[in-house]
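All protein chains but one are shown at their positions in the complex.
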Amino acid sequence: MKAFVMREIGRVGFVDKPVPKPGPNDAVVRTTRALICTSDSHTVHGGIGPRQDLTLGHEAVGVVADVGSEVRDFRPGDRVLVGAITPDWGQRAAQAGYASQSGAPLGGWKFSNTKDGVFAEYFHVNDADANMAKIPDEVADEAAVYCADMLSTGFMGAENGNIPIGGTVAVLAQGPVGLMCTAGARLRGAGLVIGVESVPARQELARTYGADEIVDFSKEDVVERTMELTGGEGVDAAIEALGADLTFQTAVKITKPGGTVSNTGYFGEGEFVQIPRVDWGVGMADKTIASGLCPGGRLRMEQLLRVLAFERVDPTLMTSHTFPFDQMEQAFEVSDKKLDDVVKVLVTF
Amino acid sequence: MKAFVMREIGRVGFVDKPVPKPGPNDAVVRTTRALICTSDSHTVHGGIGPRQDLTLGHEAVGVVADVGSEVRDFRPGDRVLVGAITPDWGQRAAQAGYASQSGAPLGGWKFSNTKDGVFAEYFHVNDADANMAKIPDEVADEAAVYCADMLSTGFMGAENGNIPIGGTVAVLAQGPVGLMCTAGARLRGAGLVIGVESVPARQELARTYGADEIVDFSKEDVVERTMELTGGEGVDAAIEALGADLTFQTAVKITKPGGTVSNTGYFGEGEFVQIPRVDWGVGMADKTIASGLCPGGRLRMEQLLRVLAFERVDPTLMTSHTFPFDQMEQAFEVSDKKLDDVVKVLVTF
Amino acid sequence: MKAFVMREIGRVGFVDKPVPKPGPNDAVVRTTRALICTSDSHTVHGGIGPRQDLTLGHEAVGVVADVGSEVRDFRPGDRVLVGAITPDWGQRAAQAGYASQSGAPLGGWKFSNTKDGVFAEYFHVNDADANMAKIPDEVADEAAVYCADMLSTGFMGAENGNIPIGGTVAVLAQGPVGLMCTAGARLRGAGLVIGVESVPARQELARTYGADEIVDFSKEDVVERTMELTGGEGVDAAIEALGADLTFQTAVKITKPGGTVSNTGYFGEGEFVQIPRVDWGVGMADKTIASGLCPGGRLRMEQLLRVLAFERVDPTLMTSHTFPFDQMEQAFEVSDKKLDDVVKVLVTF
Partner (left out) sequence: MKAFVMREIGRVGFVDKPVPKPGPNDAVVRTTRALICTSDSHTVHGGIGPRQDLTLGHEAVGVVADVGSEVRDFRPGDRVLVGAITPDWGQRAAQAGYASQSGAPLGGWKFSNTKDGVFAEYFHVNDADANMAKIPDEVADEAAVYCADMLSTGFMGAENGNIPIGGTVAVLAQGPVGLMCTAGARLRGAGLVIGVESVPARQELARTYGADEIVDFSKEDVVERTMELTGGEGVDAAIEALGADLTFQTAVKITKPGGTVSNTGYFGEGEFVQIPRVDWGVGMADKTIASGLCPGGRLRMEQLLRVLAFERVDPTLMTSHTFPFDQMEQAFEVSDKKLDDVVKVLVTF
């Protein structure tokens, strides 16, 4: 079968690979739709070290092609969503409630990291009963595929923010994850959602997904403006959705004492992520710093599909580009180089 | 001043009372709008025992008339919302996070219980800095007054339900509190909200406030239908919004193992509230039973006002009747006897 | 092999059964020590319905005899503890944090319920990597075996009670689970632990495990005495460790507003478990009713073994009787009929 891989650091391309075979607990899925993620770019540019001919991609939906002997709930032909993160659910960290960390730090992240990803005609799913969900008829593949990572990560950002009904939230950066943090903040009942973003098209999407106010960091001081919008108090939750040290520092500054800095960003550079000491209340202001990795698993995926089935959020507005799988190289370039005001690139199979 | 009181059990009427005076920490508010609550009827009919000439009412907004020497943040002329529950914030239960229980079980409930209520030209507010909130210009009095009890209690029902994003919720009964439980479930991100109700007008309001499905208990079996709607699993949260033993039992039955029965109802009768033993998993199914009394306090009121200011919910749709204060006897009768498809009666001053 | 079974309701005895074989994810363990539980009696007397030749027992330790192809962390010869509850960790309820409810209400309870138990020369463990733990050298089998159910259930009672450091706790009944609730309350930092018990030997054990005060319900009024001991406030947590409606009612009565009734008891009789309405604050006193089923899993077992390895608690004081496996009928009778001041019966293999 055809797979779109990272040949080596900095180089991508197609290679032929055998169709994977399922172990006793596994499934093999025929891919129908996938999305390209910024972290695919991180990976290609060396973020997780060297890889050779590793299939890229972790956001996909498809149709079950084959299942192992122990799989009880899925059969070939089932239309399924697979989480980007596919934990080992029996492992200690999963038993403690942190499935994404099962087996190792970020150990639930297997696709295009410790095994082949989903940018291929078929892909392999470990612990299939636990990591796949059937897609309801009323949800299209091109919507469902957003649950794998974008909704799951974005909503986690809001959930970790511990937002009270009527609370105040700032979401720093309105890329696809940030937009879903914004939607997530609204889903948790935030009374005021501030979207921080400078790109007009993303500002517009942020408003659509629920931002009440937009702060353009290229034109105004984010700390000052947020304080103004919150009566000088700061926000209940500041959600970092970029993965940049400066943005993180801003998040700490605008969070009220007793509030939460909720991190969703992948920090790819530098020795340290820096907490501004005085703004953190010299370590005593009850400003919690929470973080996490996209939750996976069947239950999570079913909950997210319900959000789509009952039309709470329409993620397809983020699809700025669509390419067939055989134009994967162009598709990847658009996403990688952020060409043409790209938000999210959908790949069809 | 004129006050609408409970003369004795079963009898209401107007009496003249002196305008109250504030102690050092208190305020006196000139009433502008009030709402009549079912619990006013409970009280009049003897629910909390005999009272003589006790001013009724606990849901009101108004304008500050006078403040005590220690009040720092409010001045005469301020337009304010006062929570139905006005806790002593320094008391043990408040320090433990249960302010509504300060001083005694339900001790935060003072209006029309342990002191005169708000159905009068003026009313007294203890611990004014802690129990009042300024109403923003963009929120009208007739909307703000719903925050005092209806939004606060209803949203509490949803919050205590511990609803995950995309989770499933049933709200049993769609009176004013139940309707705000429904709205609250949506504000917490529920993926499926089931409203249980038989009255068509309330079914309609339930849909408006966010119920995805209506179950009419007069026409179908609630347990059976809820199981059907949730794939046989039961709901993540069943919110009791009536205060009836049978409804409570249904709530336990339709809650999934690991889910929550969230009670907002006032149980006015019988020696026991009964948990169906087998459906409760013989005491081992992790079905938590949560309960509470309307949260009060300045912070809560400010959060709820933000929900209105940013147009998340429009509670005025529940105002089925409006009367001026001098027609309070008729107003009370409509609410008390549930005449004329009443949902909520607004009183203007 | 020899297995001690429930022949039918009301009748026990030995039968010969084949040594079980592991599936791909499973293990087979050669039993070395087991404990008899009150719920074995419940089962024999029909509590979970008819069973034919079902091997009894769910508390055991042993040595791994065989493992399936997918088991990674255990090998024949490993000395292991197996939780009484052996969840399917990939199942929805487990992903939601309620593993004991995986697959069905109480679905994690498989031994001597939905499959053969541990009172046999060998027993079968599903999902072995997730449900077994290696026993450290410094912990003897006769201590480790208490982790399977007694420590796990008892400590859960304390954990669910949400006890603050310095908080007040009452544990109602000081059988083996109640004694471990008492120990658990101390492990969570309770400032005052009240043990309710009438049997002198159990009162003595309660003191040893950390009860500061003993209330003998046969001699004094539990509600009155508890109120006296807590300055009229009631306790932060009342832990039910018997499974009796009256005890449950007492638990509700002695819990302060904002406190927790934590249930560990198995309620075997009656249509309802009854909440005293007024003492529950007519449904509005923030008295949470929590419940659960013994947590299982490798992580939990490892944590409990650490409690033993570092000598926080010595459960072997509860071993009142020891029998070899071939005297299982006598052993069972002692436990079943509560002969000879029995607390807990250890079985050696």
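All chains are identified by letter, namely A, B and C, in their written order; residue positions are counted from 1 within each chain.
Methods note: a residue touches a chain if its C-beta (ideal position, glycine included) is under 8 Å from a C-beta of that chain, and two chains touch if they have at least 3 such contacts.
Given the structure is predicted, the values throughout are model-derived calculations rather than measurements.
Undergrad: For the chain left off this view, which of C:21, C:306 or C:337 is in contact with it?
TA: In the complete complex, the chain left out is touched by residue C:306.
Undergrad: Going by the contact rule already stated, which one of B:49, B:77, B:97 or B:232 would touch the omitted chain in the full complex?
TA: From the options B:49, B:77, B:97 or B:232, the contact with the absent chain belongs to B:97.
Undergrad: Using the touch definition up top, pick the residue from A:289, A:304 or A:347 that touches the left-out chain.
TA: Hidden-chain contact among the options goes to A:289.
Undergrad: Going by the contact rule already stated, which one of A:77, A:276 or A:324 would touch the omitted chain in the full complex?
TA: Selected residue, touching the omitted chain: A:276.
Undergrad: Given the contact definition stated above, which residue among A:25, A:55, A:86 or A:100 touches the chain not shown here?
TA: Per the contact definition at the top, the residue touching the missing chain is A:100.
Undergrad: Spell out the interface residues on chain C facing the chain that's missing from view.
TA: With respect to the unshown chain, the touching residues of chain C are 155, 158-159, 164-168, 184, 187-189, 191-192, 212, 302-307, 309-310, 312.
Undergrad: Identify the residues of chain B touching the omitted chain, counting contacts across the whole complex.
TA: Residues 23-25, 69-70, 89-92, 94-97, 99, 127, 129-131, 297-300, 302 of chain B touch the chain that is not shown.
Undergrad: Even though one chain is hidden, which residues of chain A still touch it in the full complex?
TA: These residues touch the chain not displayed: 92-93, 96-98, 100-101, 104-107, 164, 233, 240, 243, 256-258, 263-277, 280-293.
In this text, only the chains that are shown with their structure count from here on.
Undergrad: Which chain pair shows the largest tally of C-beta contacts?
TA: B-C
Undergrad: Based only on mean CA positions, could you tell me how far chain A sits from chain C in angstrom?
TA: Going by mean C-alpha positions, chain A sits 40 Å from chain C.
Undergrad: Using the touch definition from the top, which residues of chain C touch two or more other chains?
TA: Residues 92, 96-97.
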